[in-house]
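Before any comments, here is the structure.
In this view, the complex is presented without one of its protein chains, the others remaining in place.
The block that comes next holds subunit A.
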Amino acid sequence: MLLKYQNIIEKLPYSEPFLFVDQLNHLDENGAEGSYTFKEELDFYRGHFDGNPVTPGVILTECCAQIGLVCIGLYLFSESNILHSDFGLFSSEMEFYLPVYPGETVTVSSKKIYFRFHKLKCEVKMYNAQGKMVCKGTLSGMIKLNRNA
């Protein structure tokens, strides 16, 4: 099972400095759970904020989307013969409750609301290492598939 998740992480269409998934704890067609540690050397901390590094909300949203939308999207098609797939974030409605500082590890859990007509919509929640909720919301994206001809 762990091997299967590793396979999904390798298929993620991201790399440094924009990969925000370290590990997946769970993944199936209805949801995902994964974690990421925000390394202190990440470049955006130099400017957000001046002299007071805090992880930007858009980056937290991106982390939620990579674990909570794209990983599920990849899973849904892991069995099919797909050459490569394009993902596009379509909507995000997020609420933020706690700051995430450099070096913190967060866990994202995502639950599928629906996947229909190539649109995947999920409810996502992010927790910090203390188990306190950092942010939550609803994300949706479109998945375009390029099948092997």
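The definition used in the following text is that contacts are C-beta pairs under 8 Å (C-beta built on N, C-alpha and C of every residue); 3 or more make two chains touch, one makes a residue touch a chain; residues count from 1.
Assume contacts and distances are computed from a predicted model.
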{"item": "Among \"Acyl carrier protein\", \"Gluconate 2-dehydrogenase subunit 3 family protein\", \"Quaternary amine transport ATP-binding protein\" or \"Putative transmembrane protein\", the UniProt name of the subunit that does not appear here", "value": "\"Acyl carrier protein\""}
{"item": "Residues of subunit A (touch criterion as defined above) contacting the omitted chain", "value": "90-91, 114, 116-119, 140, 142"}
